[in-house]
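One protein chain is absent from this view; the other protein chains keep their places.
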Amino acid sequence: MNRDRTKMLLGYLLTFLIIITLNFFIPRLMPGDPFTSLSSEEGDITVIYSEEQIERYKRYYGMDRPIAEQYIGYLKNLLKGNLGYSIYYNQEVVSILKNRVPWTVAIVICSLIISSFLGTILGSISAWFRNSKLDKILYISMVFISEVPAFLMGILLLFFMAGRWGLFPLSGGMSMFTQYSTKCEVILDILHHAILPVMTLSIAKLGEFYLISRSSMLSVMSKDYMKTARGKGLKSRRILFRHGLKNSILPVITRIFLSLGSIFGQAVLIENIFNYPGIGTLMRQGVMVRDYVLIQGIFLFVAITVLTMNFIADLIYKKLDSRVR
Amino acid sequence: MDMKGDFMGKPLLSVKNLSIEYEGASERTLAVDDVSFSLNRGECLGIIGESGSGKTSIAMAIMGILPSSAHVKGSIMYDDVNIQCLSEGERNMYRWGEIAVVFQNSLDVLNPVLTVHEQIYECIIEHTSLYKGEADRRVENLLELVGLDPQVSEHYPHHLSGGMRQKVLIAMALSCNPKILIVDEPTSSLDPWAKDEIIHLLKELQRQNNFAMIVISHEIHIISQLADRLQVMYSGCIMERGYTEDILQTPMHSYTRGFINSSPYINPYKDLWGIPSEAYSSSIRKGCPFYNRCYQRLELCSEKKPELSYVATEREIACNRGGIITILEAQDIDKTYEFNGNEILACKGCNIHIRSGETVVLMGESGSGKTTLATIISGVLEADSGQVQFLGKRVEGNNFTSQMGGIQIVFQDPFSSINEFLTVEEAIVEPLTITGIVEKDSRRHMVKLALKDVQLPYDDGFLARRCYTLSGGQRQRVALARSLIMQPKLLIADEVCSMLDPSTQANILRLLKGLQNAKGFSMLYITHDVAIAQKIADRLYVMHEGSISEENLLDIR
Amino acid sequence: MKSKGIKKFSMFFALTFVMTTLVGCAQTTYKPEFSDGLVINLSGGDWGYPSPYTHYSRGPGMFKMRLIFDSLLERGEEGLIPWLAKDYDISNDGKVYTFVLNQGVKWHDGKDLTAEDVKFSFEYFIEHTPVVDDLTIGDETFIESIDVVDDYTIKITVKCPNATILSRLGATRIIPKHIWEGIDDPKKFTEKEATVGCGPYILKEYNKEQGAYRFEAFEEYWGPKPKVDSIQFIPVSDNILAFNKGEIDITGITADLLSKYEGDDEYAIMQNPAFWGYKLMFNMDRREELKDKNIRYAIAHSIDVQELIDKVARGAAVPGSSGYLPVDHIWYNQNVRRYDYNIDRARELLKGKDLELNLVISNSEEELRIGELLKISLAKSGIELDVKSVDMKTRDAMVKSGDYELALIGHGGWGGDPDMLRRTYATGAIPGYSNEEIDKLADLQLMELDEDKRREVVFELQERIGGELPLIPLYNTTGYIVYRPGKYNGWMYMFDHHEVTHSKLSYLEER
Partner (left out) sequence: MSNLGKFAIVIIIVIIVLGILSPLISRHPHNLPSGSALESPSWEHWLGTDDLGIDIWAQICHGARASTFVGAGTALLAGVGGSIVGMLSGYLGGDSDRIIMRISDMAMALPDMPTTIILGAFFGPSLKNIIIAISLYSWVAPARLVRSKVLAIKEENYMKAAKSYGANFWHMTKVHFLPQVLPLIAVSMIRLFSKAVVVEAGLSFLGLGDPTSKSWGVILHHAINFKGIYFTEYWKWWLVSPVFIMMSFTTSLAIISRELERLWNGKIEWI
């Protein structure tokens, strides 16, 4: 058994190494470099460096050394846990990530919890009242919602909820320069800012969880133990949640871990719309200014999370399979 | 079960005119067709029948957990409360509180993600007022009650073996001391040792707790050990109902007899014969459900649906012809021969009756009057006194041997039963030519069919062969073909195989039994060989010096 | 009913309950109330820690830095005005610049500013080049030596005279010697002291993730008193929405929205000077035909600049001048050659030859639209244009490496020092193009120290460039801005910049 496990670990290690290498070369493959910029967006100003200045900066950031040498340096730093110094943001990449990651992780985790919880409940209820009017309405609206692209939903929410009705703040992670009397007021303010991004991401994921939970509950309901439960005269709420849900929730859980990869992609769009201080805006900015060090750092973080999540999903799926079959 | 006792007072559960229809995607199937029965306190009612006969649907209807696609008509009275029209909430109180079910044992019957303890515990909490501590103890001693180690409660269902799972189901069912326990196929998936264990457990538990029980199964030997009364079902209707031993002894409905015959446990020596053809899925149809597989069916049977009615004390049958009809009834037959001065009493007051589709064996040493009685029955020989009734009409001379669907006889000596100078065709077609019932041109075709039935070649070459070129076995088959061409209702086979070598004997016997099972005629088989008798006989008569007595098949060794 | 399920269910219920209460408390938005006096809120965004070395090269970071650090001269509405240096004089050979400093100038930490600080600043900037306003030409600095005459006068001698040197010396920031002495890696110096300057505003708060800054007026400021007590830059998702809700006090708007604010006297509208614009560049190395002037004229005549202005800039722009310096530039020369939209003239010039060119543009909204319109209008005169849009950095890399035939580029700084004509048109600037006449004039203007004489040379240079048309300036944007005069009315432009919020004088009283 452990020969198999070492093989698996070796597999994951190799994948990780390849991803690290890709992370190093992809940014550098992108045309242009962090210092040459001859143009800027309308109304904006950009400092145009002379050739000499560009050379000096390249020397400063060690980009004049041959690519192989830079790669070895990059690996060495990585082992020491030092992700390098961001060219554009003039800050340690680690500290940038330390400040920005919690924001993104917060809205991602919150929206995953909300969408999976709501999706499962709605899916189970919709399966319980199968082919009733409620089920049909829920089904069509959920299929529709799951197709609306996240960025469209974001814009919609921004302009109606924040703009027209002023229910929520327009942007940012927390209101600036205000005097908070108590700690909980800070949290409330942060939550208040987080509601719209979380709502957008949840709606984007809600349809998916609803459909999975519905089809999984439908298959569970055809099983004999559900008939046993009904036979035992238990209340229908208990049958649905205690007996049904405990079985139908398992595929939803694996889906949660698997969808983490795609949700990061959507987070990039959402954060740009709400100007939310997560790594989404960071990633887009980093790519636009070709800040190689920063891009490497972000993608490493994303790659690690996605890999671990897939790994956990595989484990759960094996555990789930062996027990249920 | 010896506990017959009298069931005073009104029945605990009475089901009246219950019909269940499943609405499929394209058509509606009738699973249960107007069934009524009742169950008294402490009684055990067995419901037996092939799969798809609606027995499980009845159980589910009583519990009210039929799938949404089912439409239920009729009433289910429990303690004279019609639980059929109760609200879900009220019905829940009856479920498990009053009536509990031991579900059919399958991999999924217990929830895979909940422990055994929890699945039993939740019933107790739901239906009784016990608190957590008491409920836990109740679960422990329930498991001990069914002979399981209490540790099992922490396991998950898929850790248990089939037998253990069955015990857990029983423990779960008894958790709220139900008044009625419905047991659905308790032993079908178990090995023989586990089967016995479960049966004794159920009997013991019923004795202790005195709950009424409905046992549903398709294994007749299991149900007969448990049930006081038996109810045989076939595609949604009750065919026969009565005390278990009476039904096992003398099944009155042809389906019940067929069902019992196909169980090796009831009579271990007999050959196994299933009921021919298949039960087609019964969408809405009129007439008797067993019509297409019954051999004594009439035109009426396809029109009028038989009502369940009493044919004897505590015995009901649903058959337009009152169950299996007696084809032949011979009463006080006496026959004496004058033989160079002294009288030989061939038959003294012989009484014999043969029911439709039965194989009755007449056994006795040679000279005990077997052949005499047989020839009297066929009308060929006149009896001194007493009379023979065939299908209710007196047998006189050859009135029944000369008509279709009458009586035919096949004799012992193959060489003398056929005129060897005739061709095979002429030999077989003789009865038709004599009686002239069938027109000329289709006779040849009927001969070929008869030859095909008796597994002889039926090409023109063989038809034209002279009988003297045939072997004993072939001649006996030709004789058989000749008698079968008249499509008899009763075939008398007088020592047909004793003259043949063993392998031909076995083939002829199998052929005979096969034809009987396929065509449904009754057979009076005369032999002196005990083993053959046990092999093929439904009932046995033994003759000794002219007097006849019916013996039990099992103990004639 | 004490089973586990109920407990779990109630936990989830609590979570959703918390969410709903949050919506309830939506009404109480958090107004910043603790800072007294006049508070101006502007649209924020993270542009870097405002020290001369750590602010980003892109965007308004440099102007935030300039609020904290003063320089010897400042850019007023018409031209350079004396600032830290009371007055200055240039030796007639243009190599020695002496500056006399104001007295009593204080650093934010209370210490006095002396000539030593100025000397140290120049030397430090020579050794470590700052992000903007460096002191080099080519690879080494143009400064020969810096000597302190006395506590309040400083003398700087340069290697060779150059007209742009005065503005470059004037624009160099002055940093406190007592702080920066020990710093040998300024790019990583992001402590609090890095933003101690002698400018009118002190940096109170900077939040990098949120992209928010807070400046407060420096009481003992030597110069004109700051009118605005505190300036706050806050994160904004949509400027116009924020402005309407009063979260920010000034914003740029498109021409379509003018009607919303025009009639109402609660709002005041100003039009920015045209110092930002688009130009079409030719790569005469890659395509020899472009060397022929007539082809370039033909292309110029087939571009309907007015249609571009109406449809892309929504009317908020002015046609580009063929002499490159835009209309609002202080040394703009209007009698440069005009190229009106005239398809027949263009066909005539092309002499029936049809041309296939590919144009590379960036993927910004405006450039996509310009690309599309150019393709349509050039097709009319037989020039088939294949438009390829890539992201901005890729396009810049292609232009720098000359991997293009036609390129569309938009940038700012058109109002700057006319020396940009030399940098844009001198030999080597435009691939495959050189013109001695233009080179001669360009070098002449660089050396000419006398303002008026230099002006004539620049005027003549513009006429020459207009005639040659080595690249086509398309149009310069004149965006509108709207603000609430009731809240604050001191907005004004620097002579060479199109953003009022970037000019320091907007926040200070009149001199």
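Residue numbering begins at 1 within each chain, and the chains themselves are lettered A, B and C in the order written.
Methods note: contacts are C-beta pairs under 8 Å (C-beta built on N, C-alpha and C of every residue); 3 or more make two chains touch, one makes a residue touch a chain.
Quick caveat, the model's predicted, so the values are computed rather than measured.
Participant: Quick one: which shown chains sit in contact with the chain that's not drawn?
Facilitator: So, spelled out: the chain left out of view touches A, C.
Participant: Could you tell which one of A:Ile72, A:Ile140 or A:Ile187 touches the chain left off the display?
Facilitator: Within the whole complex, the residue contacting the unshown chain is A:Ile140.
Participant: Tell me which of A:Leu29, A:Ala68 or A:Cys184 is the one touching the absent chain.
Facilitator: Of all options in A:Leu29, A:Ala68 or A:Cys184, contact with the hidden chain holds for A:Leu29.
Participant: Touching the absent chain in the whole complex: find that residue among C:Leu80, C:Ile126, C:Met270 or C:Leu373.
Facilitator: Missing-chain contact among the listed residues: C:Leu373.
Participant: Given the contact definition stated above, which residue among C:Val387, C:Ala442 or C:Leu505 touches the chain not shown here?
Facilitator: C:Val387
Participant: Under the stated touch rule, tell me which residues of subunit C contact the chain that is not displayed.
Facilitator: 238, 240-241, 253-254, 256-257, 260, 310-312, 314, 363-365, 368-369, 371-373, 376, 387-391, 394
Participant: Considering the entire assembly, which residues of subunit A contact the chain that has been omitted?
Facilitator: Interface with the chain not displayed, on the subunit A side: 7-8, 11-12, 14-15, 18-19, 22, 26-27, 29-31, 140, 143-144, 146-152, 155, 159, 163, 211-212, 215-216, 219, 251, 254-255, 258, 261, 265, 268-269, 272, 283-284, 287, 295, 298-299, 302-303, 306-307, 310, 317.
As a convention for this text, only the chains that are shown with their structure count from here on.
Participant: Find me the chain with the mean Cα position closest to the mean of all the protein Cα atoms on display.
Facilitator: Measuring from the global C-alpha mean, the nearest chain centre belongs to A.
Participant: Go ahead and note the Å separation of the Cα centroids belonging to subunit A and subunit B.
Facilitator: Each chain's C-alpha centroid was found; their separation is 68 Å.
Participant: Of all the residues in subunit C, which ones touch at least 2 other chains?
Facilitator: 3
Participant: Would you pick out the residues of subunit A that each touch at least 2 other chains?
Facilitator: Residues 238, 242.
Participant: What part of subunit A is in contact with subunit C in the complex they form?
Facilitator: 30-33, 35-50, 52-53, 56, 60, 85, 88-91, 96, 99-100, 103, 113-114, 117, 158-159, 162-163, 166-179, 188-189, 191-192, 195, 238, 241-242, 273-275, 277, 288-290
Participant: Show me the residue ranges of subunit A that touch subunit B in the complex, using the header's touch definition.
Facilitator: Interface residues on subunit A, with respect to subunit B: 223-225, 227-236, 238, 242-243, 246-247, 323-324.
Participant: Considering only the defined contacts, which subunit B positions touch subunit A in the complex?
Facilitator: 60, 63, 65, 88, 91-97, 101, 103-104, 106, 108-114, 122-123, 126-127, 156, 158, 172
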